[in-house]
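Below is a structure I'd like to ask you about.
Only one protein chain is missing from this complex, and each of the others stays in its spot.
Entry: chain A
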Amino acid sequence: MNEVMQWTMKRWVPALVGCFLLLVLSGCTFISDPKTLMKTPELSSEKASLKSVIEAELKGAPIVSPRNVSDVSAIRVADLNKDGIDEAVVFYETPEETVRIHGLILARLGDTWEPKVRFDGEGQVLESFDLKDMTGDGHIDIIAGFSSGDKELQKGLTIYTYDANEVEKLLSLPYNHFMIDDLNLDSTPDITVVTVKKDQYSTVTTYQYDASFESGSFEELDHIQLEDHITEYYNAVHGNITPKVKGIILDAALGTNDAYSHVIVMKDGKLVDLLDQDFTYKAYPIMSGDVNDDGILEIGRLEIPKGWEFIAFDEIPWLFSYYQWDEDKGLKFVMQQYMDLQGRFYFSFPNDWRGNVTIDTKNSDKNKYLRFIRIDNNETLAEIRFFSLSEWERYKSDWELLARDNDKVIGFLSHSELRVNKGEKEIKR
């Protein structure tokens, strides 16, 4: 035993101490912070090689992402010149040069990518970036919107086309809003540009590519001038106005509260503003759009709930009503909802509530408590209430959660069959 002990002491203790010292002195901490071991996931090999080629090519210049609402990705891949080989398009920034924004087109070369063409952008900021065939020849065009970065100034729209060797500018226009759609319903895309002459008027112009000439160019189909003394349209949407007709809706605000909308369609090659301002007037700038997800755009209007007519403007719990345009009737009511003006929640009414339901004027305060009652018999149909977090614990078994933030919970209590944020008829906006 003792011999073994001695042997153990002689050999093992130094060995163990050695291991321990090696571990400590090597600086390798046994248990490191897991957070430091996190790593951005790898891109797929194709993307990774494209990215590395781009990065090598740009020599440190930053890639610019567009401020598109729909797609903010900076690197797009498509077959631009219809040659069966993918091209990649990317915009980048060179803050020190006179031309600030540049585009770079790369073509796939086996497993890697080869830079093909660089081209100059127009402004300081890349506002939008789309790839779409605008000419009908199968070549996918680059539609880029640039701006100076100043909101007040007009932006510039440029359409580029690429044919293996060079990039050609097809169109260059000033704009405030542009939309690519098919307003004249001829199955060829057209582009509609809205320009605002500040506080004077605005112009809506529709262009379409005309390939009948030898060189081919964008030709104006029509334009319309709108007498809007505004700085900008706070919202511009395009799409189906009726199931058959396509058009655009522009929401204009006069000052902070008063607003109205234009509905513009193309009739027989002419742009027409369908409605008078008075029909679309609203006391608060509501956005038009496809609120009920039926594929047709709606215009919003405000209604004062019955009984609140003589109460201060700021205290009125406005009801939002949405209308679609109808060729025969003009505006057609679609749906009504209560919308919290701070954007915390909304509550869509069942269709039969319209005209029959109001908000109780006595106890309601739109930041504390709302009681929806029938006008004829004062029956309470639903309640919305703002709870503190501790109160909510007591009420949560009966009330439905509508929204929650750091210091309060908004709850909903229905006295009929309604459900909030569920079921399609009352909730879609």
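Just so it is clear, a contact is a pair of C-beta atoms (placed from the backbone, for glycine too) under 8 Å apart; a residue touches a chain by one contact, two chains touch by 3 or more; residues count from 1.
Assume contacts and distances are computed from a predicted model.
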Out of "Glycosyltransferase RgtA/B/C/D-like domain-containing protein", "NADH-quinone oxidoreductase subunit J", "ABC transporter permease" or "histidine kinase", what name does the UniProt record list for the absent chain? "histidine kinase"
Hidden partner chain, touching residue among A:314, A:328 or A:405: A:405
Which residue numbers on chain A touch the omitted chain? 1-5, 7-8, 12, 16, 19, 30-35, 37-45, 47, 51, 63, 65, 67-77, 90, 127-128, 235, 287, 339-346, 402-406, 410, 420-421, 429
